[in-house]
Structures are given as structure tokens and as C-alpha cells.
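One protein chain is absent from this view; the other protein chains keep their places.
The block that comes next holds subunit A.
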Amino acid sequence: MQCANMLLRKIVRSSVLPFAAQHGMKKDLFLLSRTLSLSLCLKQDKACEPSEKLDLDEWKKVMKSGLQEEVSETVSEPKELSSLAAARETLEMWRLAGRAVPENISEEQLKTFMECPSKSAKKKYLKYLHLKELRKKSHKRKMDEKRERRLEAQDQASNTDETKKSSFVYLSSRTMDKVYHWRAAQSMIFGQPLVFDMSYEKEMSVREVTNTVKQIVLSESCNRRTVDPFHIHFCNFKDDSLYHKEFIKHYGEAWDKLLITVTDQCYTEIFPKDKLIYLTADSPKVMKKFDHDKIYIVGSMVDRSIKTGVSLAWAKRLGLETAALPLEKYLLWSTGAKNLTLDQMMHILLTLKDTADWKKALEFVPKRKYCGFVNKPVKELKKTLDLINTLKLRKGREGVEKQFAKNHPKKYTLK
């Protein structure tokens, strides 16, 4: 009864009646009043008809009625929110609206969010956090499942009470680590140097630097595990740089024990200039074979915004030789940029160093980027293709011949 009264009052107040009358929305209104009167009758008679009429606006009542207490609470709260809290509220609403927004967000992340220069930057950042959160959650779930399974297995093992002893020599991971370290130490004395140029911090965003460091960590670990590792140099490395901070985050205490050379010197100060080769995708020169006497430099840069020629500019400035991987020569390239990640570079260089087999080495180029491997250089294939095309289009060919004859009358005559 009360509800119905409230609704009635509401209708009068919000002047739906005159409006609806004006615009000929009588049907709706009639429906509304009819349900109202019906529900009134029902309440009075307390008689439920079996074929109950559907009350379409009942959800509104439910939504409003459940809120009476909450309203009084919100009123007492201070209206003015700090900008951080307001941002948090907005995020919560976005999450409710079903946008890609993380459930939990730290103060620091919230500040980064607010400092984003544009709406789209904000959206992107939130999506990134959201995906990160999802990944973390699913990882946790998987770990939990694994633990459960392990416990179960243990239970079963203890039930059967059987201690298996294998006849194999057991290699603990510590022993393996020792072997790896031994090799790495050897490489520090005898190994071929490989330089990571750490002078690109200014060109990158914070996220790009973190990505770079992640890739370098991967490359370092795969280098450590090979039979004949490189002697890795981090050149132009400044202490207290963002790189440094990120490395500490990844390695922790192990950072000081890494068997690599870290220096703030430039590679040109350490090595003779004529031995250095800067690897960059922008280089006009294509690498033909891996040279065991040269020192290759890889720019530690993740470049999401496609800044062309940054590392080439460094090589030019220092007057170094440059080279690019022969991707075009061996692969039928389909999509994606020619710049590869640092760990892919490392894999490729290590394979080249061991086997000098381009096909094997270029296996590490992501499969999505190319359609196939070619034995003949791609240029020749293209020539054949062109020839086929001209043969197909006879007319065009005649044109070419005539044109050629006209331009070079002495050398060529039409038969």
C-alpha cells in the first residue's frame, strides 16, 4: 500500500502524466495504472488469483525498498572525497559496469592511473592491470591445484609405504648450477664477448624498461645453460638507473654474484673499434656469417612505439660497423616488425656460434612472423615470379620489349 502510494506520488511529481498525454503514450500509462489498481485490489482482498498478472515495475520497488537503510548511511558520510578516493570510486563503478578494470589496485598504481595523460592511456593502463591480475589469479589457482595433487600423491605413497630407490645417479639442481657457474666462469676468461648496450633508458617508458630487463634476464639464463656461453658485458650501465633497479628486482642478492661484466664504460673504451659490430634491424648491411673474432653489440631496448633508427644512430655516431640478421634472405616474411626480442637474439646468436646453421638459428624467430623457410634467396624467387607474371601477361611483355627497343636501339633489335 505504502509502496503504491509512493509510486503514485512519484508519478504526479515527475509530471509523467501530462507528458504522456501530450505525446500519446497512453498505452504505457494505462498499463501502469492498471497494474497499480490491480495490486491495490489484491492487497485489499488478499485473494490471489491463479493467473497472476505480471507486475512489470516490481523490480523498481525491490530496488528501492532494499535501500532505505543504506540511504541514511550514505547521507551521514562526508560528501567531499579526496581525488584518490574519488578515482577509486570511479574505478569501482567501471568494474561494476563490466569494463576491464582490476579488482584490487594499490595506491601507487592509482597514482600512475591518474597521471595518465589521456582517456585512452588510462584505459590501456587499466586493461594492463586487469590482465595482470587475471594472470596472477589463474597462476595461483594452478599452483593450489598442483599442491593438492602433490599432497594426494604423498598420501598414497605413505599408504603403500614403499621407498623407491632408483639406480640412476641423481643430479640435484645444485650440482647443475655448479656446472653452469663453472662454464660461465670459464666464459668470463676465455669466452667470446657479447655486449648489451644499456644506453636507451631515455628512449623508453617505464614499462618498456621492465620488459627489456625481463628479456635480458631470460637471455642471461639461456646463455648460462649452453655448452659454450658468451661472456656477457653490460656496457654504459649506470648505477641507480631504472635498469639497475629492475635487475635488482629480478635477481635480488644474486645480482652481485652474476658471472657477467657490468660496467659504466662504453664498449668502444673496452674493445678495439674494428672488432665491434652493432646488430640492428635498421642496418643496410646483412650479416652473412657469424664471426667468432668479432664482438657483437645488441641494443637493450624494447621499442613498442616503433622508433626507427635509434640504435643505428648510435652506431653511426661511434663509427661502428653494423649488421642485420638475414631474415629476408631465409624467411618468407609475413607480418610483424623485423626487430626481435633480446632473448630471441640470444638464442639465435648462440645457435650460430655453435652450429653456423642459419636454418637452425632462425627457428627462434616467432612462427607468426614468417610463412616459411627458403633455400634460395627470396630475391631470386621474386625475380622468377616476376618473369612468370610477364609471360602470363603477353601484352605487357610486348610493351616492355618495344619500350626497351626504343630506348636502346643499338643493343637490341626486334626480330
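Here, a contact is a pair of C-beta atoms (placed from the backbone, for glycine too) under 8 Å apart; a residue touches a chain by one contact, two chains touch by 3 or more; residues count from 1.
The criterion applied here is as follows: contacts and distances are computed from a predicted model.
A chain of the complex is left out here; the name its UniProt entry carries, from "NADH dehydrogenase subunit 4L", "Probable electron transfer flavoprotein subunit beta", "Trafficking protein particle complex subunit 6B" or "Mitochondrial ribonuclease P catalytic subunit", is "Mitochondrial ribonuclease P catalytic subunit". Set against the missing chain, the residues A:A313, A:L332 or A:L391 yield one that touches it, A:A313. Looking at subunit A, the residues touching the absent chain are 14, 16, 19-20, 28, 31, 54-60, 62-64, 66-67, 70-71, 74, 86, 89-90, 93-94, 96-99, 119, 203, 284, 308-310, 312-314, 316-317, 399-400, 402-403, 406-407.
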